[in-house]
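Data block below; observations after.
Only one protein chain is missing from this complex, and each of the others stays in its spot.
Chain naming follows the written order as A, B and C, and within any one chain the residues start at number 1.
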Amino acid sequence: MQDIIQAFNLNVDMAVEARDLIRGTTNQEIQGVEEQVEKMENIKVTTITIKDQNGAQKMGRPIGSYITIESPPLRINDPYVKDEIIKAMVKSMPLLIGNSLPADSTVLLVGLGNWRATPDALGPKFIEYSPITRHYHQYAPDALVQGMRPICGIAPGVLGITGLETFEVVKGIVEKVKPALLVVVDSLAAQNVERIGTSIQMCNTGIQPGAGIGNERQAIRQEDLGVPVIAIGCPTIVNAAIIAAQAVKQFCSNTSAIYDEIKSLNAVQDVLSFFGGSLAVTPKEVDDIIENTSRIIAMGVAQSLFPGISREQLELYAT
Amino acid sequence: MQDIIQAFNLNVDMAVEARDLIRGTTNQEIQGVEEQVEKMENIKVTTITIKDQNGAQKMGRPIGSYITIESPPLRINDPYVKDEIIKAMVKSMPLLIGNSLPADSTVLLVGLGNWRATPDALGPKFIEYSPITRHYHQYAPDALVQGMRPICGIAPGVLGITGLETFEVVKGIVEKVKPALLVVVDSLAAQNVERIGTSIQMCNTGIQPGAGIGNERQAIRQEDLGVPVIAIGCPTIVNAAIIAAQAVKQFCSNTSAIYDEIKSLNAVQDVLSFFGGSLAVTPKEVDDIIENTSRIIAMGVAQSLFPGISREQLELYAT
Amino acid sequence: MQDIIQAFNLNVDMAVEARDLIRGTTNQEIQGVEEQVEKMENIKVTTITIKDQNGAQKMGRPIGSYITIESPPLRINDPYVKDEIIKAMVKSMPLLIGNSLPADSTVLLVGLGNWRATPDALGPKFIEYSPITRHYHQYAPDALVQGMRPICGIAPGVLGITGLETFEVVKGIVEKVKPALLVVVDSLAAQNVERIGTSIQMCNTGIQPGAGIGNERQAIRQEDLGVPVIAIGCPTIVNAAIIAAQAVKQFCSNTSAIYDEIKSLNAVQDVLSFFGGSLAVTPKEVDDIIENTSRIIAMGVAQSLFPGISREQLELYAT
Partner (left out) sequence: MQDIIQAFNLNVDMAVEARDLIRGTTNQEIQGVEEQVEKMENIKVTTITIKDQNGAQKMGRPIGSYITIESPPLRINDPYVKDEIIKAMVKSMPLLIGNSLPADSTVLLVGLGNWRATPDALGPKFIEYSPITRHYHQYAPDALVQGMRPICGIAPGVLGITGLETFEVVKGIVEKVKPALLVVVDSLAAQNVERIGTSIQMCNTGIQPGAGIGNERQAIRQEDLGVPVIAIGCPTIVNAAIIAAQAVKQFCSNTSAIYDEIKSLNAVQDVLSFFGGSLAVTPKEVDDIIENTSRIIAMGVAQSLFPGISREQLELYAT
C-alpha cells in the first residue's frame, strides 16, 4: 500500500493504521512506540504513545498520544453504544489535556472541513451540535453560567471556498480570544472501509495536513498556535485507489498471481486517472454517519469540558 | 464485469455501457439494435435504438430510443458547453416524444432520488430548478400564461425516508392530474468514472429500477401509468465493486497474471464485504456536479416544453 | 378584529382564538360549544367540543373536538416541559381517534407547508423527525417490526412550488396506500404573538384552508378522503395586519380616542398595502421554534402510534 499512498499523495490519518502498515512489513514492535488496548462491552480503546523521535519518524507523526475508540460495526446509532463511546471519550480527555485546564478557562472549538461536501462536513456539524457559552459570560446573569466554562466555536471552511488558509483564520482568532485549549474536529480518510463511521481518534498533537510530505506550514498545533490542541476525527471515506489496490493484492493472494506493487499501482492509475487522486469511496448512508458521529463527538467533548452538567442541560445550550 | 454486476446486484443504468459490455464479449453488431453517432464542437450524441425483443433481451432494457449526450471532461460548467448540451437536449426531445404533445397539455416532472444523499439528489434538484406554471393557469391573468404550458413537479422521495413506493405516489398523482407526459429525472450509476458528471442519458422507455432482476413492479413507465414517460439521468457514482474489479482486470492485462472472473469477484467481495454492495465511488466535487447538471437538465427540459420562451424568462418561473 | 380578518382574508386557525373572538362581542357561553380546561404543572390543556351545526357556524369550523396544549412562555425547550407536552399529546390522541385503530393498521403522516419558508416548514420537519416503518414490513425480519405499526409519510409541498393542489397529491396516495388514519401537521397563524411556539392544537376535523370563505374544495378531511384525519398545528406567525390593528385598538383604549373598526382597517391597509396581506410577524428565533416544536410533535405522535416502544428506540427509526 505504501506505493499507492505515496503515488496518490494520500494521508494515513489514523495512527492505528499507520502502525498496521509498518507492522505489515516488519511484523515486530516499533521502537519508541507503546501501545495499550482496553476492551469494554461494545467498544475497544487503543492508546498508541509515540515516545521519541525514532518512533515519530517511523509512524510519520509527532511525539504524543493517539487514542482510538472503535465500536462494533453497524451499531453506532444504538443509544447504549453511544453512551459507552461518550464515556470513553470523557475518560480519555484528561490523558490528552493533562490536569492543567482551569475550570473557568476559555476553550475554542474548531470544525475543519467543507460543509458543502457531505463526507467532509463532520467538523462543521460538530460545531453546530456543540454547546456555545462564551457570550453568556458577558451578557447573562451569573446563575446561568455557573459551571459553564466559556466555549466558543468556528467552522472556518476550506481554502477552496474561502480563499483563506485554515491556519490564517484560526491563528487570527486565537490571538484575539486567547483560549486555554483548542479542540479541532475533522473528517479522516481510512485505509479500510470497516472503519468508516465506526472509529473515533483523539490525539494531543494537533492536525497536520500533509505531514511527512514536507508541507508543514498549515499545521493546527501547539508549536504554531501557542495553545494545546486536541484533535478528534472520524473516518468518513476511503480513497478509491486504496480499495482498488487492495482488490488487486487480494486477487493475487487468492490466486497464484505474483503481486507486484508497481504494476498494481499502474493498473490503479489506469482505472482512476480521470479524477486524479480525488475519488472517494463512501457508504450510501454517509449522511447518517456524519449526523450521528458529529453529535456523539459534540457530546463527548461537551461532557469532558463541563463535568458537572447533565447531558439534557448541555443539549439546551447547543446552538 | 458481468459477474461483478450480478454478484453485487448492480444496475447498468446507461445504454451505451450496456452496449459496451455486450460488445466487449462479442465484438460485433448487436442484432435488433441500431446506433447513430453525431459529433458537435464540444459534445457527442449517441442514439441507440432497440428495435425488437431480440435487441431488448440482449441489452437488458425495453424497445425504444436511448440518447446519450457526452461532453468532454471537466468542462461541464463552461457556459458555451452548457448551451450546446441544452440545444442537443432540445433537439433530441421530439425524437423521444413524437410530435403529438399539444401546446396546452399538462406535463408532470418527477425528480426521483433522496434529497438527503448528495449523489442521489439530482432528481429533487431538477424539480427545484424547473419552471412550475400549472397553478398560474388557475389563478393568473391570461397574459401571464401565454405560451406557458401547465407544468407541475414533485420529488416523491425514496422508500427509506417515506415508507412509500415511488410508483404509488406517482401513479396516484397521475390519476388526479392526468398529464399528457411525464419527465422523470434520476441519478445513474456508471461503469466508468469518466462518465460522472459528463454524460446525460435521455430515453422514452421510462425508468425501471432492477430491470432484468425480476423486480418489475415499481417501473415508472407508460405501460403502468398510461402516460408517455421520458426518463433523463446523469451518472453521479460508480459502484466501488466495479472500480476494484477493473483494477484487478487491468493488473492482469498489465502483467502475465491470468484474469479469472470468479477469483476477481471473490477478491472484491473480501475487500468490500463490510458495507455490502452499497459503497459508492464519487469525486470530491460531487456537490458541484449535482448542482450544475440538475440546472442544465432543468433548462434543457424547460426549453423543450416552452419552445417560444427565452431562457431568462424561464429562470424567473423556476421555483 | 373581525373586519381585519375579513378584509385581509385571514384564517383564524386556532379554535381557542375563534372562541375568544366570539366571546369578545357576546361575552357569554356559545351555544352548541362545550369547553373543558385541565391544568398540569407547566401546561394547560383546553378541549373545545363543537357539538352541533349551530356551534359549528358560530365557530366557523366543523363539528368535532379541538384540543389546545399551552405551555408557559419561553420554556418550550426545557426537557421536562417537553416531556409533559408529549404526555399530554399521547393522552389526547384516543379522544380524537376513538379506540378503533387496529394495532397493525397503516398510518399516513402528511407534513403540509413549504420547506423553503422557515415559518411554514413545521409540517416537512415533522416528517423528517418521525419514525417511518412501513417499508420494513415488506423487507425486514419480523423481529424488527414487532410492535411497529406501518407508518409512511410525505411532505407534498405547496401549490406555488409544485403546481399541484395538496389535496390532489394526498388523495392520490390515500387511494394507493389505503391507510387507516391520516395525521396532518401544519404551521398555524395566531392572533396573539404569545402563542407563537407555545401552543399545540390537535383536532379530528381535518385541515380546511379558507374555511368559511366558500373555498371548501381543498380540505384534507374524512368526508373527502374516506379516512379519519387528525390535524395538528402550532402557531408560527401572526399576520402583520393583526398586530397593527391591535396596536390601534390598544391606543384607543389607553386614550380617549374612539375606536372605529373601519377607520382602523383603513389605517392598517395604508401602512401594509405594499405586500398585500402576506406580511408575517415572527420572532427572530423562529428557526429554533420550528426545530423544537416539530420534534416534539413528531415524538408525541410516534408515542401515540407505537404505545409499547421507548422514545430512544423511536428516535432510531426517525428518518
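Note that a residue touches a chain if its C-beta (ideal position, glycine included) is under 8 Å from a C-beta of that chain, and two chains touch if they have at least 3 such contacts.
Quick caveat, the model's predicted, so the values are computed rather than measured.
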Touch with the missing chain holds, among C:Ala7, C:Val90 or C:Val286, for C:Val286
Touch with the missing chain holds, among C:Ala103, C:Ala117 or C:Leu316, for C:Ala117
The missing chain sits against subunit C at residues 73, 116-118, 120, 193-194, 196, 240, 243-248, 250-252, 254-255, 257-258, 260, 263-264, 266-268, 270-272, 274-275, 278-287
Subunit A residues touching the chain left out here are 127, 132-135, 150-154, 156-157, 159-164, 168-169, 171-177, 319
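In the analysis below, only the chains that are shown with their structure count from here on.
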Chain-centre distance (mean CA atoms) for subunit B and subunit C, in whole Å, is 39
Cα centre of subunit A to Cα centre of subunit C, whole Å, reads 43
Cα centroid separation, subunit A vs subunit B, in Å, comes to 37
